[in-house]
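Questions regarding the structure given below will be posed in turn.
Missing here is one protein chain; the remaining ones are kept as they sit in the complex.
And then subunit A:
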Amino acid sequence: MKDQQSSDEDPGETLKRTLKAQLQRRKKRVLERSSAQGTHVDDYDDDDVEEISTVQQRSEDEGPSEKAADPDGLSRPPTGSLRGLSSRIQHTADSQHLDDFVTRRLEEKRRAARAKVENAQPQEVSPEPASRLQSLRDRDTVTRFDRAVDPERAGRQDVPPTLSTRVKFREVARRASKGVPTAEEAYNFFTFNFEPDPQEETEKISRKRKKQKKASEGGDEEGGEDDDEQEDAEVDEGNQDEHEDQSEEAPLVRDEEGDLFVIEQSSQDFLEVKKAEYIGYRKCIQQESELLFRPSFRTVPTSIKLPENMKPRFLEDEGLYAGERPPVSLTNENILENRILKTEEGKKWFGDDGRIMALPDPIKESSTRPPLFQMEEDVDPALHTVYRKAVKSKYAYLYIAGSADPEGDYQLDVDVSGLIFSHHPLFSREHVLGARLAQLYDQYLTRQHNNLTGHLTDKLNGSRIALRNMLNVHGSQSLTPVMQQRISEYSLEVRNTRQLRDSEQEKDRTLLKNIVKVWKELKAQRDLQKYTNTPFKLYLRRENVDRASDEREYEDEILAEVVELEAESEEDYQRKLAEYKTQLEEWKLWRRKQKSKKKKKKKKKKGQAQDETEEEDEDQEASESEGPVEEGHPKPEPPEKPDFDSIEQQVREKASRIRRKPGEAILIPELSASGNITASELCPRPETARREDVTRRSLFIKILYNDKEVSRTDSRSLNSDFKVHFGQIFNLKIVNCPQSISLQVFEEIGSSCSLLAQVYIPVPEPSVLTGNGTLEEFEFSSNQRVMFDHDGVGSDVPLSFEADGSNKQTLLTSGKLSCCVSWGIGEDDVPLAPPVSQQPGGLHSGLGRLDAVTYIGASGLYDMKKIGEWATQSRLDPNDPKNGSIMQLLKLASSGEVTAPEYFRLEQLQEEFNFVTDEELERSKRFRLLRLRSQEVAEFRNYKCVPALEREVTDKVFQEYERRLKEGEEIDTRDHLDPQRARKAKQHQKIREAVINRFILAKHHFLLSDLVIEEEIPSIGILGLNLFKLAEPKRPLKPQRKERKKVTAQNLSNGDIKLLVNIIRAYDVPVRRPQSGPGQSSQTAIQGSDWLISQVQVRPFVEVSFQRTVLQTTTAEGPNPCWNEELQLPFSAPNGDYSTASLQSVKDEVFINIFDEVVYETGVTDKDKGKSIHTRVEKHWLGSVKIPFSTIYSQSRIDGTFKVNTPAVLLGYSKERSHGTNGGYDALRSLSEGAFITLFITIEPQLVPGETIREKFDSQEDEHLLQAAERFERDAARVYLDRPCITTVIDLNGKTVFITRYIKPLNPPQELLDAFPENSQEATALVARFVSLIPSLPDRVSFSGTCDLWSTCGEFLTLLAGDEEEHAVLLCNYFLSMGKKAWLIIGTAIPEGPTAYVLTYEQSRYLIWNPSSGQYYGQYDTFCPLQTVGSLVNADNVWLNIQEYTSPMTINFDVSKANLWKPFFSRSFTHPGLSSVQPEQLSYKRADKAAAADLQDSIEKILKEKIMEWRPRHPTRWNRYCTSTLKQFLPKLELSGGQDMAEGHRHELQSLLGDHRISGFPLHLPFSEIGPIIEAVHSTGVHNIQGSNVEFALAVYVHPYPNHVLSVWVYLASLVRT
């Protein structure tokens, strides 16, 4: 409480003091108004009351307001209230009634205020909600403040305690105990009791409050108050202060009396004096225990703390988060609990767990640094923050502007010639004198040289003459004012010159005297010490003068001077006299005035007494009355008359002093250094010591350039004459601006050296070059204190030459350094100085102004403002071309177009480095093309010669690409005629693209073998073979085709590649059937006879078409023709891209068509009498073989006999073998039907086939299995090179899958099985046909040869496209489900190359099925396309063929024989039970007849259009009758599978169209899209039949099979009316 009071107190005091200062100013006013004090107080009181009524709303400030409202000490704490009290007492002491009045007034006022407070109090508490956004401390303050105020008021002042505040406090307390204690209240509670800290804070706040209050009292804050109110308040304050002032001014004693008196009075008034009471300790305790409650510190049982019948509940145990409680000592906690329990509703403070509720521990886990609140002086001095100014390195990196070459174009030559000491510590006394003498002599010499005296004398004489002339000329005449002016000017000048001359003469004289004097001293010194140290000798040359003339001159001179001086003094006198007169006048005037005044006074005071004195002389009067009476004007003294005698005297004196006496010889001193120096041996010891010391010393000079040592001279020893000669020139190549050049003189004694002095040398003007620079002397000195014990005089040591030791001198080391700094000259006489404009010799600021970088710093260059500033400051010449760019920049900047960015850019020039903007890059077609090419987009991968100019890039280039992009979203139904298939194709395309992308990625990974051809390390066997080869005949009789050199495809261009097709022979070409119709013409008769005679049944030739190039062989004759011709077809790759990937994706096929050449004679013209016969040649298509280019490319050659794909029905031809029965072959041929052709196809030059992707695919297979599979394949490949063996394949997701997982019985469409319920043979054929009808799309084509992807049967049926593997797998699975024994054959076939066939075993024979054609062959069929059997696969195992032969005819298919077939899974490596990847069951969509009909119509339409298109120059007529007939045939053909229907057809047609020669055939294709159909029709060449009477017939039939498998039949016929 106490300290609180005191602390509460002094803010009040300080406040007062501050106010006092302010009020002091008003004091006077208050003084003046002090008489009206009472009224003032009155006013004040009224005002105060008013004010408080207005204040009522201000709840918190109410307390203080009350206190401040009665400033006269009512609320003032007693300890510091003396002044306040005294001030009040002052009143009583001063004027009793006033005091009374005031006190009464104050009482009233206080009461009123209290009443107000009482009114305000409840208001104050109630509107203060708990949720108010007020800091807790504020609220605390309120209670605290009141508490602090109340007791003192009650106790000391004996004023009844204000009830209101009590009430208020209780209110707060009650409020705290009432209701649920909130966190806020809890905080209050705790802090209230235990924490002393907030008090300070509250104090501060309360202080603030007070201030505020005071201010508000003055009406500052309250809007309602007027200015005069404020004044009043101030007056009141002043009033109060005035009392103080009065007390201070009043005598001290009285003050003390008053003080004492006050105490007496107060004690009498308020206190009763009693005897001191003693209460015994026990009693005291007892009393206390009645009054006080001491909570025990025992633990409170939980049951008490909790409501009855409740068990403690621990939140933590229940898994809820309970914050960590702040650590409170158990005792404290117990005390607290006990106390709380005593209060009413104390249990509210306990939580469910029976502990006091507490907020989580507010202490932070990691300590943070608390802010320092102490005042500055409290801080440990070690912790004081010391401010150090940042030091700017001055000279570094200030490059001379314009020096492009960092090597330094500039060179400074520093010539250090030497130095002379004018004083050195080692000087002996004689030296000192000698040095002085030398110095004086030097001075003398320079003076002589300058000859100032002479000049001035001449000048003086000249002016005198001029003046004299002027006076003479004008003589007695009255002078014009101009002349007068001039004369006066001249005389003034004469006077000045004379004075100057005199002083110079005097100097000369004294110098001479000094020289003589020093010389004398020197001599005396020498005599004294009996040796000579210095070589100086002074000669005084006497120059005799003519005495008479000299005297005369002398006299003249004096005379002239005297005259002049006289004139001057006269003039002076006149002027002074004039001045005196005017002053005297003034004085007299003033005097008179004064007198009249006096008179008055005298009359008044002493009557007539001094009448006489009035008559006194004014002058006398003046002198009398001077001074004491008044300090008025002194009486001016009349100037003295110049004393002309004295003038002459003076002049003579002066002349004798400063001038040579007349007739005296002129003395010219000559100092020579020719004297002998006494040798050291003859000298006394101290002197020798000194001399030795001298010899030990040596000096060198460091040259510092921009405060950096750049070089130093050699060290030279000090001579006895204290001169050092260096004579060294240093060439400084400089880069930085020369800011300072300084030379440091170092003295070396032994090994230690010390800095003697530093000499700063100005940077030379650029014009000062090495040649013309003159040596300059720079003085230096050092204040080092040096003392010696020998004769050396030392430095900074007082020394005297007088005998009595007076007149001491202190000499410092000093000397002169002679050096020269100049700019160097280059080899070719080019001065190596910076240009004058960038003169480094100038001031730093000037230099900086010229160099922007120096001025604003390099970083500032990016700041436009700074550059602008600099430009204006340096006043750049805007016309200077050098400044052009800067001016432009500034113009831009000032125009506001370019504003320097406010932000920091990391890559400042990024934009500038951008080639073009991104938008432009997007827009430009050329850039787009380039980008697409570099991205290896298929269309542009090998685009050649991107045009150099934008305009040359046509939009056409992108059309295809854009179309493809668009197709990505849309499905083009035009080509596909079937939306479903289109969708499938799209899906296919997507898979393909994904794989291609993968492939492109993989393509950029190179292996050594891709780059370097290296021989394998030969095994012994091969080595032997090679050796054996040496013995081979050079030209074998039966040469074998040798491997040609393979060519990488990248550097090929169009026309480089040729496809070589060697057509060798054909077998069993269908023969013409003799027409046996009724209307046989004569020609046919002839033909018939021909046939009979020559047996020409057919004249076949072969036409090869590839990429629309068509070549044909010659025509051979007979059904077994032999051509043996080679055809060369050019090949061009798509987009000119001959890369491997591109070549592999070529989809073109080689069509080999066999035609029959039929020659018709159109008749013999009679004119020529049968000499010329007109014939027409027709070609009739007999059959074709298609070989995809990709097969040729991957196989590199195709060699073999192929079955010609002949139509089921060939009108006009018979497939039956003709009569020629050439026995032996029949046996073989009978096994198969149809025609065959023997071919050899290859590509020239041989291209390197694409390699399968090497990427290792991830797999879900067991690692063990994969390794085994790899081993198995590797072994197979090593031993049996030509036997394909596959154990793992890649599925559509790009994962490696073991092959047996693909084999699983799967149900064929039920419709097919139902078709022939009783004939399993037929059903099998139908299933095979169904499989073959699924379009074949070789993987190598679709996936760019990257890898062979195996799709499952489900995927295959969904995609409706796949290659042989998929077909074979599906067929195999069907057969398995039909209960057959079936295997997959992995082997090679023609023309497919490595492929998969299906092997079945039924009725004790093996059948080989070609899954893509649906045909089957017996094991011993010669024309079976399967050439080698590599391995067999079924669901359980893989067998590798390890028999000697691979041809199906020669091998045994019994896989159980381990010596013939090597199983993959054996006893050592059992089948792990691999589950199938195939779906459980295949579900099929039913055949959609309606869709098929639609398709049929559209195909027919398209084909008809095409045929007409192909015959542009001839009308194409359609024979409807024939067409409808043909249409009827087609379903039958489909039903029969194209077998054995020819006869029936022909007969039917023959009967219908007897008079037409018909040639036609049905084409059968699986449907994938329209393109292949058109291609097939085109390749038959039906449309090529010319002639006026030709008609065509075209019928299309589409047979639907389940699951959208479609079989397309096209019947084409040409009819020629005969």
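Keep in mind that, in the parts below, a contact is a pair of C-beta atoms (placed from the backbone, for glycine too) under 8 Å apart; a residue touches a chain by one contact, two chains touch by 3 or more; residues count from 1.
The rule we apply is simple: contacts and distances are computed from a predicted model.
Its UniProt record calls the unshown chain "B9 domain-containing protein 1", which is the correct pick from "Ribosomal protein S5 domain 2-like protein", "B9 domain-containing protein 1", "GPI-anchor transamidase" or "Rae1 protein homolog". Across A:G323, A:P947 or A:P1531, the single residue that touches the chain missing here is A:P947. From the options A:V273, A:L320, A:I363 or A:V1012, the residue with contact to the chain not on display is A:V1012.
In the complete complex, the residue from A:I304, A:I487, A:L930 or A:L1460 that touches the missing chain is A:L930. Panel shows subunit A; residues 930, 933, 942-949, 952, 1004-1008, 1010-1015, 1017-1018, 1048, 1051 of it touch the chain omitted from the view.
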